[in-house]
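Here is the structure we will look at.
A single protein chain has been removed from this complex, and every other one stays in its place.
On to chain A.
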């Protein structure tokens, strides 16, 4: 099984976890735009979510229709146990590499 997380997928997955039980396509898009100041199309976020679902990192359920949705319901995404461990793994891998960096390299100036 392909359980590697892409960079963008990782961000999306983290945000799904962060917006626990509240994450859906547009909310994640908005968060990326706001928190990372990075412009992103809604469709790429959706695509990432579907891919994460295929990989088993998130699961989805049909939510409610609050907001200006003209009665259309949300698809809410929730991080799965597998997703959580994948996030942890990536973080550990990053920490490991981070620790490999000699201190003076980061001391700029």
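Assume a contact is a pair of C-beta atoms (placed from the backbone, for glycine too) under 8 Å apart; a residue touches a chain by one contact, two chains touch by 3 or more; residues count from 1.
In this section, contacts and distances are computed from a predicted model.
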item: Hidden chain of the complex, named as in its UniProt record, picked from "Conserved putative secreted protein", "Penicillin-binding protein 2", "ABC transporter permease" or "Thiocyanate hydrolase gamma subunit"; value: "ABC transporter permease"
item: Touching residues (missing chain, whole complex) on chain A; value: 24-26, 29, 41-44, 46-47, 50-51, 62, 65, 67-70, 72-75
